[in-house]
Structure formats: structure tokens, C-alpha cells
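A single protein chain has been omitted from the complex, and every remaining protein chain is retained in its original position.
So that you can tell them apart, the chains are marked A and B in the order they are listed, and the count of residues begins at 1 in each.
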Amino acid sequence: MSVSMSKEKVKTGSLKPKDIIITVIILLICVLSILPLYILIVNSTRAGGDITGNGVSLIPGLNLFKNIATLQDWTNTGKVEYNALTGYLNSGIIALSTTFLTVLFSGMTAYGIVVYDFRLKGPAYTFILAVMMIPVQVTSVGFYQFMAKLGLTDSYIPLIIPAVAAPAIVFFMRQSMKSSFPLEIVEAARIDGCGEYRTFFTIAIPMMKPAFAVQAIFAFVSNWNNYYMPSMILISRNSKQMTLPMMVNTILSNDKLADFGAKYAAIMLSIVPVVIVYLIFSKFIVEGVALGGVKE
Amino acid sequence: MANTSGKRVRSISYAKYGYLFILPFFVVYIVFQIYPLFNTFYLSTQSNGSTQTEFVGLDNYEALLVGETGTISHGDNAGNKGGRAWRAVKSDFMRVMGNTIILWVGNFIPQIVISLVLAAWFTNSLLKIKGKSVYKILMYLPNIITAASSAALFVMLFSETQFGAINKMLMNMGMIADPIPFVTGKAQSRVMIMIIQTWMWYGNTTIMLMSGIMGINGSLFEAASIDGATMTQQFFRITLPLLRPIMLYTVVTSMIGGLQMFDMPYLYKNGTSFTKHIETVAVFIYNHFHNAVSPNYGYSAAASVMLFILTAILGAFAFAMNRDKDQKMHKRKKQNKLL
Partner (left out) sequence: MKNFKKNLALLAALACAGTMLAGCSSEPAADNGDTTTPAAADNGDAGDAGDAGDAGDAGTANAAGDKLTVLCWNTDDINPMIENFCAATGHTADEFNIQNFGCGGGEAAENYDNYLGDINNDADIMFVEADWALKYINDDSADKGTMALTDIGFSDGDYSDLYGYTVEIGKSTSGVQKGLSWQAAAGGFCYRTDLAETYLGVKSPDEMQALVSDWDKFLETAQKVGEASGGKTALTTTMAGVWQVFSAGRSTPWVVDGKLQIDDSARGYIDFAKSMYDNGYVIKDLAQWNTDWYAAGQTDDTMGYFVSTWGFGDSILTQAAGFDSGATYGKWNVVVGPQPFYWGGTWMTVANRCNNQDLVKEFMTYFTTDAAGAESYARFKGEYVSNQKAMEAVLNDADYEGIGVLGGQNHFAVLNTVADGINMAGGITEYDATIKTAFNDAVTEYCRGTYDSVDATIDAFIDNVAGSLPNLDYSDFD
């Protein structure tokens, strides 16, 4: 990046005490951040009796494959509906489509509000901000009842299509555009004869990559982990439709399945894909993909 | 600004693109969410304790806000005072409101401070932090685990008996004689929720702020460095002012998230009983709505509406504050230009 390179040119030198202190602080925060995840992974490698008998441990055990085999056994004997591959597929379909729709349409909506001037712009934006503030605990049930009336239960439609309207993400996109998307570019594009949609898709989106990447990660993770809404909508619990969190819940909610090792293995398996997707997307943030077109 | 540019170049023909760009959002919102929205307002005027509800006017609001001395306006007991049931639900509602505000303030302040400092450090290339890119990835990981899993882990770590990992450790070290009630103690449970919420969300906020900082035109920093501005000066003179839109977003969304805080207060419990000191409005709403033998739709919908109104007022306040600053900034910019 030009920013960092030029700065390094300005000041080069050896590590200062300040750098070291900051590094230590950050290191500490990072250790605290990953510790619970680490314990979770360690637990998935321990025997159930070891977890209940000895509590927390930082040393991995040797039972990972045995725990996964136990999960498999529970599934084979019909005790739980847990099929990680089907779960990956279903959660993947839902999380990827919602992420795509959320990011694209929130970007579009925000772009419409930031770039254009129209009579209902003010009311429209106020409306978006207002609906963002509605608590979800009650509306979600009304949502279910409405979908039931429309005959849309046991369908992915109510889980995917509403992602088009994500008020908080529109708000974020609008704020990012305000701070880092110069409208002169739109004007320049128009002068060059570039159409409005093309400007959005080929100029605005690439320039807003960090914002889109951030929201894509957030949307993917929250949709992947969403248990409540799918469990409400997919009411018939068709094993081929169930999402991974629903499957994990059949295990965690069952008091009579006592093997905590296998339970942690189920949680661990459900986290792996999210971590992978996160690592892919985080590249955009970590590498500091900033503005492309604005510098000149 | 949008207006000026739009008007300058063929002002008439571009307005419709505005509508076209926002159309999908509104179509989908209206199709899927308008019914649930009105349903909430409708339910807030309905009776409690049964799935077959009756109209009770504003009784639920009176129960939650006035309590015992409020007058029942509809149904068999019309004309009577609300009595014990209203007193109990009012004191519950006041308690959860108080909890919500305490927990929100207690997690918002540390979270925003930590996130701002980290975002500034991570985006500042004057600092030599080894393995910076790895840290940036790690800090978001708490958010990847579902709330249910992390709550289970925290309950296991901070379990308040002699078997809990942290208590066991402290007792073995001789620092405490009796286990600390991390889950049910008033101060302890609240501090724990603040810490857990901060732990869960600081990475999220940091990433958002970082994306905002990276969106700032790099040449500004470059110019400032050449002029000899220090790191702190750059932060306060360039980063913070230009980050204002994203800061506003962070403040408003974390305010919404905080006022509607649900997962952790709901899941962080000793066995099956909720800890009263960390029960939030969202938990109150959820529990009344999902009460199998007595679904109290009226209470929970009325609480929902009031939470919405409170959020909207605070949100409007945040926007108003920001607008004032925006206007001041504009003036200053103009003055700068004149100078």
C-alpha cells in the first residue's frame, strides 16, 4: 500500500519501547480472545468423563476421532439428526445466499440514498433507521405466523429473501460511503458516459471493498450461526433441510446423551467452515485493501 | 454533496435511479416485515395468559409503567386497580430496564475505547507490531462461536462452586477461601456480562472502525506525516473527525444492540434459573412471550413497543448531536477555505 510504504520511508528505525508495550498488550488481548475457542477445541479432543471429572484443561486429549465416531453412532442409531455434510450444505446455501443478498442490496440501497437526490429520500432513510431499532423478540413470532399463513414454512424462502432488507447494514454502507466514497467519481463517470448501474457495479463496489467485506463476514457468521429463525420456519424438521445449528441443538438439548466430548466435537465441527470463510474474507481487511480509485 | 452534484448534471433524470436503487429493499421489507411490525403493536393492546387474546386497550402499558394503582380498563375486572399482578410486573419491568442500561453502559464504554485504540494501532504504520496481521484475524474469533457455546464455556470456567475452573484456581492459590459467585452475585454477574459482551464484540467494532479508517484518503496521513504530525495528532486531527460517520454507526448500532441485549443475559445462568441482576428487557420480552402455560403476549409486545420508542429517542438524540457537529465542521471547512 502506498500509505504504509510512504510512511515507512518517513520513519525507519529499530523497535522502540512503545512498540514493545503495545505489542505485549495486543498479544494479551489476543490470547484472551482465542482462549475460549481453544478450550472448546481442546474439549472436543477429550473423553466425556475427563471433561466432567477434571473440568477445564489446556492440554488436548486423544479422543477427537472417538468423539466424532460417537456422534456418527448417535446419528446411525437415530438418537440425533446430525449429519455434518448435509448441515454444511444447508447452512452454506442459506448463509451464502443471505450474505450475497444482504451485501449487494444494502450496498445498492445505501448508494441510492447517498448518490441520488429524490423527494422521498429523507423519509425513506428515516424509515430504514427506524425499523433498524425494532426489537426482534416479538416480531419474529409475527413473522412466523405470517409465513405460516402464506404456506412458506418448511421453505428456505423466508430464511433467504428477507436478507434483501437489512436496515443496519444499509446504515453502515451509507456511513461508509459518506466517509470514503467521493461523489465526484460518479460525476466523472457520467461525463465519461458510464451508466448508473455500471458506475455502481464497476466503480462503487470495488472502491467500497473493505466495507462490503466487513459486512459480508458479519452477515455470513450471523446467518451461519442462526438457530432461532431456521428452527422456527423449518417446522417439520425434514432431515434434509435442517441447518447445522439445528442439528447441534438436537445434541445439546438432549440431557440423556451424556458424552460431553462428543457434544464439544459437534460444536467444533460446526465452527470449522465459519473460520475458513472468515479467513478468506479477512484478507480484505488485513491486507488493508483501501480505496482504489480515489488517490489520483 | 449528493444534492449539488445531482442537480448540476441533468438534475431531472437521475432522481428515478434513487427510487430504483432503494426499491428492492422496500419491496422485500414491506412484503415480509410489515405484518410482524403491525402485529407487535396490535398484540400490545391484547390480553395476557392465553393464545386466545382479547382487546384490553392500553392496560399493558399501564401495568408496566404505573403498576398496582393503575386502573384496569377492560375485561371482567374493569374498574378495579391493577393489584398485585400489576405491581409485580411493573417492578420486574423497572428492574430489567435498570439492568439493561447498566449493562449497556458497562460494556459500551470499554468496548469503544478498546476498539478505537486497537483500530488506531493496527492502521498506524508508524508502529512496529510484530505479527500484526495475525492479531487482526484473531480478535474477531470470539464472535464466530455461537453465543450458546460461549455462554456454556463461560459458565463452565466461572462456575461458582469449588469445582469451577477459575474458583478452583483462586482457591488453590490461597487467594480466596470461599468460591466467588460469578454467576449469581449482583456485582459479579453484571461485571461478567460486561466483560463477556466486550470480549464478544470488541473485535467486531475494531474491524468496523478499521475499515472506516482505511477508507480515509491515505494522502491525508501522508501529508500529515511529512508535515511532522505525531501519531496522536494524526489520530485526533484526521482519523477521529473523518471517522465520524462510522463512529455514529458504531454508537447507534451498539446502542441498539445494547438495549436489546439478549443472548448472554439469557444464556449465562446457574442451572436453569435466570440471574435477576442481569435480566434485560429483551429477556423479559422473550420469557413472557414464550411462557408455555401463560403466554403473556400483551406484556411482551407492550415492552417491545416501549423499548422501540426508547431506542428511537436515544437514536434521534445521537443523530441530532452528530448533525450539529457536521454543521460546525462545514462552517470550519468553509472558514479554512476562506483562509
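The definition used in the following text is that a contact is a pair of C-beta atoms (placed from the backbone, for glycine too) under 8 Å apart; a residue touches a chain by one contact, two chains touch by 3 or more.
Note that the structure is predicted; figures quoted are calculated from it, not measured.
For the chain that is not shown, the touched chains among those present are A, B, taking the whole complex. Per the touch definition above, the residue from A:30, A:64, A:80 or A:133 contacting the chain not shown is A:80. From the options B:57, B:83 or B:110, the residue with contact to the unseen chain in the full assembly is B:83. Considering the whole complex, the residue from A:18, A:119, A:237 or A:283 that touches the absent chain is A:237. Residues 48-49, 51-55, 77-81, 90, 93-94, 97, 100-101, 104, 144-145, 148, 150-157, 160-161, 195-198, 231-232, 234-242, 246-247, 249-250, 253-256, 258-260 are the ones on chain A that touch the missing chain.
If you put the missing chain back, the residues of chain B touching it would be 13, 20, 24, 48-51, 63, 83-89, 91-92, 155-156, 159-164, 179, 181, 183-184, 270-273, 287-288, 290-294, 296, 299.
The criterion applied here is as follows: only the chains that are shown with their structure count from here on.
Between the Cα centres of chain A and chain B there is a gap of 17 Å.
Within the complex formed with chain A, the residues of chain B that make contact are 1-3, 5-9, 11, 14-22, 24-26, 28-29, 32-33, 35-37, 39-40, 43, 114, 118, 121, 123, 125-130, 133-150, 153-154, 156-157, 163-165, 168, 199, 203-204, 207-208, 210-212, 214-219, 221-222, 225-226, 242-246, 248-249, 252-253, 256, 260, 262, 281-282, 285-286, 289, 300-301, 304, 307-308, 311-312, 315, 319.
The touching residues of chain A, counted against chain B in their complex, run 1-4, 6-8, 10-11, 15-16, 18-19, 22-23, 26-27, 29-30, 32-34, 36-37, 39-40, 55-56, 105-106, 108-109, 111-121, 124, 128-143, 145-146, 158, 161-162, 164-165, 167-168, 170-172, 175-176, 178-180, 183-184, 186-187, 190-191, 196, 200, 210-211, 213-214, 217-218, 221, 225, 227, 245, 252, 267, 270-271, 274-275, 278-279, 282, 285-291, 294-295.
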